[in-house]
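Removed: one protein chain of the complex. Kept in place: all other protein chains.
Per-chain numbering from 1; labels A and B assigned in written order.
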């Protein structure tokens, strides 16, 4: 199962990585992350080139990581720079792969492709994790035993909430929704407007303005390859626009772990109830209910059935699948381009 | 590993299936069972044709089952009849496989083969689960990680009880047994008569007549393809016949789950101690001791060793294996006939 390689993927939330090494598999490659003395994040292959011991069980010395087995130390470039044993001769040819890594706005982004093509300019903008005077975040990490494109399909699909997440969309909501999918170059946008509805539970939770009978609801999902999805949900007085109401901005950052599992980082930033500490917990619980208890079991059964049954299952795309279908086409094209090189 | 398809298999005890869908894999196919408003049992493929979501996590609406992911509803024929999303256009081509299913005497029988050949006349008669003035049942379900033919061998084999189930046959019993295996068309019968023996523990448990010193014991196992096995055990005054004594009639209904696992439904009906409520529990415990604690571990190790070692292990059939060998030959012939079509 191929993955898009020449892309930045989230390896961790910034605070997950310190002087204790963190082990995480990405695109089926075992990676160890740690920080230099200056606090710079470093990402190396977790497999010691000497005897395949797991570097993540080792100890950080200054800017280097020592293998737990024989103490060979590797610098941030992956070069072996220290051998504590016998004559201390350094095996010059011993080096581990080093991955370009960039910390930005509370996220560690790792470049999984050809080093020469790593350009931090292409890292998606995602500053939601940083609180500000107009924004307050909650966030989380979820492990899902499903291929990341099943999550992409899920997130671009505006209709499944009505069945699976009553917290998000009420019964009959999609039939009243003005919905379109559009594509701007490689960006796929799924856009839904639900005019003059009684406010849905999740947006009613965010609402901190005066009493309101009905609201316009706007749901915009923006996908960028390979797996950076931004969902904004807004409610505002009918006929006005989102700046007149409340908005939750929800980043979904998917990193393939293996062909059948995904690291799922999410951040949800609200522009309301900014001083309301206890609401953080309530909102986190609601989002976990959505992702962990409702979406995840479906995704994992899909993975099971698709792995087992393969093409025996005919697919019947519905209108709501248009986003996922387009995103998959972009990925297919990019994969073909990567293969040609 | 092929299975006989043009047969009725037990999917569930009737009371296992209600308005909550039940998920069970049969012949390696994921199946969901539920009941219509009128209480009719329905069996569909568990895999939604839209995106392979698991239908068993969905909700029953009237006679239809709604997919938990997007709410597509499927009627008992498997046809998609409702789409709650957007324009509510029904994807006409979307249908799941529907399995003929018949409830009879407390069992749900599912036809796993070609629909045109499903004929409820061929459902095995098995009314043991229904109490009557002359019969009182206990029953159970056991999951066994072994190919169903290992269970068939076990059940047709009258000798293993002496070693494995002292509750059933005493030491030396088979050497005193008049034993024969006969075949009537595709029915294999294993018949054992043990004359004038001190009554064995299980039959002594059933015995509610006057004092008896010794009894004739009769054990008859009747196998019908693919995996419907009826065992009757009787004790009666020497020289009389089973109607003069007590009889336990034990149906064993095997449904292959996968090539290496089996759903094992059993019903044991007695014609004695008909008013004895507490004895139900005692008898159930004894039968579970036999099936779960004694037979199952052996069957699962057999499966492990046969899977691993395959034909490396030479087989040395004993006299007691004659039943299993004949049943396997009938299955082989029927499999060949199914393949030819």
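Going forward, a contact is a pair of C-beta atoms (placed from the backbone, for glycine too) under 8 Å apart; a residue touches a chain by one contact, two chains touch by 3 or more.
Here the structure is a predicted model, which is why all the values come from computation and not from measurement.
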Of the candidates A:52, A:243, A:293 or A:340, the residue in contact with the absent chain is A:52
Missing-chain contacts mapped onto chain B
153, 157, 159-160, 162-164, 171-172, 174-175, 177, 179, 297-298, 301-302, 305-306, 309, 313-321
Contact with the hidden chain only, please: which chain A residues?
30, 46-47, 49-54, 57, 66-71, 83-89, 91, 93-94
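Everything below uses one rule, namely that only the chains that are shown with their structure count from here on.
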Using CA atom averages as chain centres, what separation in Å is found between chain A and chain B?
47
